[in-house]
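Report on the following structure.
In this view, the complex is presented without one of its protein chains, the others remaining in place.
Here the chain labels run A, B and C in written order, and each chain numbers its own residues starting at 1.
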């Protein structure tokens, strides 16, 4: 990114009144994004936010950058066009669990597979907020909502599992209650070249309040959150004395000092391992819930490869202009 | 399924002329399906084949059962309606890699997640056949096709990986050159209650000939195919003396008798393990390629759960008829 | 019991504890609405006891306002929208609740204690005693608190602002501006700017909240005719649609299948039907609109009465699959609850602008039947009609309703199942004479076969079908023939629908033409002028394609014809292309709002007087 006067986080905001319900988890995300961009020192005209439809998809209106509030589920398509057309931009998607995983599921998995350099914020409140509370593809089995008065009968997706199944190169999970963690992860995502998915466990206090409470509650979070750091052992708990170890192909929670367990036995997080097996297991783990950057693997990006191919063809082609093309091959003359 | 006079495989055929190119892998699949149904003794009126668009999607026309050749990518939607409306039917989907994984990707992952009792035959020829040879989401990186004269620049999906990432309960992989294997796997899929995906490595001799040759060739197949059987050690090779073992979280090919390796060291296939970790690794393995039923886990099906919920409500509801409903609550009378 | 509200007026009641500031909220709403030129009547309703205990029914303070463009003669009986700031406020209005009305409750106030204090046995939000109403559960107290948490006000001052949250929501629902109230506060609290800011912020928060959750305005729309004796109940159009579909399935002796994806303002049909699993209805909440309609097509193929429901943008996504239903000649009911367009447009506002899409929005020559409902309760009949035509004529049918009637309510004369006519699906029975595409002589409908039936195995699909056999055919003459057959089949529906009726003399100076959910208002406007002796008549279309047989006749003998619709003239264009011999003038309103009687009458008078 080019040199520019550092903007303060607030200077990334638009002048539009923020309309989310007071207390909605979306506010914290907005704040984190503005702080991350400020810390990264990206000029705001270089930032483009694309979204679909949903409460969370109002996001672009609240950023003073370029923005596109598109149609339901299609943000990855729009953003792909933006990035290919203008690879200099820092392109972000703000999207809900319905937007990305219900109607937009196909674009979501394909964008991941292609590894185009875009950052997707997945606001996972496990509900359709904007349409007043129907179950979403991430609502837990049995969930009672407006459209499932007798409980749902379908398994939810796990966004991490689906991402890795779609060849993800960058997947992270954060909670809306931890702005600091969000900022760090967002910065890492933005600096990673490729498609980065950040799943945000976001609270919708109106239609699905406290759905992530077990993980985010002050009282329980130490035991339920596993904060991953690349190269660090997977320790957690109020006293940081619990850890994960591999037992065959199962992840097992153990306590340091018990049964002769020492830090040696604890798995060390390797986000950069191209083999996704352990990251896949981590993304599926229910308790503790893995947070932070779960997978981050370097790879060619789609936009870069497309660009390189064009440049190579420019060098190689026998045509240097359209006139060359038009006059090539079989022409004939009428007098 | 009810008692019926056993039909011969040929009696499952329609009278329509089969129009695929002679030598196309699709013929073998057709044959295998007819043999499997015959062996399962399912009356043909109880069978419904649904497809999208593509060469492979012509499949329903060649079956004497009920059939629906729908629109591109939407077979899972149509089939879901068929199954919910009429759960007694044996519902099958015939679909190409483009149909299921390009335009139909979203329905594919959702049908898997919901676990509705349908069997999907995924004809993976790694190309768009019907439209004369563009790359598909399973074409290998760098593939030269009509729409990628300079090679593709995107990673393909691995259908197994994507299925497992979508919460698959049944995933199998077969080759079109092995009718016997196809029959066995199809029978298993049909008898499994839930959404079963069978990826068929299918040869398109016109637009992508020999793309699976390394795996299917007589000369090389013994070394490249790992035939999985539930409960059996993962052995392969011309002399059946190669095997897989777990090395940390990597699958490693070893040779019996070398370096002190004995059958004890070889992994035993557990298709029914709900923990998908090993199956996930198996589905990603390139050499040898895992064939057969990779994952098969019992779970409630969507159609059954929906049905049960209706029945339960029938019992519980205060309404026994629509008249009850119409006259319930706040009515008033005009004289 | 006849409600005295007019089609164009709304009754709102603010109710809460005496300390909740309901009188202020009510009067601020009153002055804004008066200022923008509405008629109004109010009824402030204080607790009778001076110091009634907090949280009791006796302590409830209410303010009812009835406002609209015309016909507002009294504060009205029962509110269209009740704001209940606590359980007691709900209880106090319990016997004056008009079913299908909207109830906004402050859920934060529904503690077990408060519920008991109000005299409820259980939590009325949790049992099904409010099943007949549209309840919006808003955490008013907590949102009020958090919206102004950083102003540093004491708790009492904060809580005192919550009336403004309710007011903000109501302003949003009825499109009224906030400026006047903002000015009021700035002036009133010029010396306490913090208090002014708090009130204004909370009001905006309520306003934003309503926008965020796509809250929908309610209204009472009344069928202008005298009510026949019988049992009635209030219903919204969406509820009536749902109930009509249940009835149609029963009368056709088929299971009902709904494949859908939520979208405002159609979602309530899903919400309603999903409550009635006891009736056997099969509900599939799909991953998107395409899967929704495709599942319905699959269910139809498998023998269910299949339905998909949506609104404009969702309709756009369904068009490819509608083509498939046309080609496979399967019965299918597609309900489009119209909202403001284009694109995402105005999701909570009413409009009639999806007519073109319904008539023409598909590739190829692709005829189908298009119906519309004219009032909330007519949604019941038209849902049955759509189902009947679909299964008897083997065709997809689009039923257009619109936000205004889908959310509006009116009394519906209860129809018991035995009072409804049977529906006769065109089912195959005789294997000898059957082919997949053999047709009924009269209707040209092909037969409906249920997979599972031995002997009838067959294949259908989206490629052109051969006549009779249904095999794939690329033959030129066959294609021409099939295009004609599909067209004729839809055209023949005309023999099976009622004739178009006219209210008024046969020959007139002016014929007013309407369609869809603006019936009540158009009827009111024309009736009024007729009573004044004006030379005006009215005809209203529920059957949009094909048009009733006598349509040409209906248009004859009027000097002028004006088509009134909430779009840019789509029905007028449709008529004009079919009846070039008449000149269709247009009165179009595209504001996301229903017509008003006054503006219509003004226009009609102009047309009557112009030379």
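As a working rule, a contact is a pair of C-beta atoms (placed from the backbone, for glycine too) under 8 Å apart; a residue touches a chain by one contact, two chains touch by 3 or more.
Model, not experiment: these values are computed from the prediction.
Here is the thing to keep in mind: the chain we left out touches A, B, C in the whole complex. From the options A:21, A:36, A:55 or A:71, the residue with contact to the unseen chain in the full assembly is A:71. Only one residue in the set C:19, C:230, C:280 or C:345 touches the chain that does not appear here, and it is C:345.
Touching the chain that is not shown, out of C:550, C:576 or C:605: C:576 (per the contact rule at the top). Among C:234, C:357, C:518 or C:551, only C:357 touches the chain that is left out of the view. Although one chain is not displayed, chain C still touches it through residues 175, 211, 311-313, 315-317, 319-320, 323-324, 326-328, 340-349, 351, 353-354, 356-357, 359-366, 461-464, 474-477, 479-480, 483, 486-487, 567-568, 570, 573-574, 576-578, 580-583, 589-593.
Chain B residues in contact with the hidden partner, per the touch definition given at the top, are 17, 19-23, 53, 55, 58, 71-73, 102-103, 105, 128-132, 134-135, 137, 146-150, 205-206.
Take chain A: the residues that touch the chain left off the picture are 14, 16, 43-46, 48, 50, 53, 60-61, 63-71, 74, 76-86, 88-89, 106-107, 110, 306, 309-310, 313-314, 316-317, 319, 321-323, 325-327, 329-335.
To be clear about the criterion, only the chains that are shown with their structure count from here on.
Each chain gets a centre from the mean of its Cα atoms; the one farthest from the centre of chain C is B.
Spacing of chain B relative to chain C, judged by their CA centroids, is 42 angstrom.
The residues of chain B that reach two or more other chains are 106, 110, 306, 309, 313, listed in rising order. Contact with two or more other chains is made by residues 277, 287-288 of chain C.
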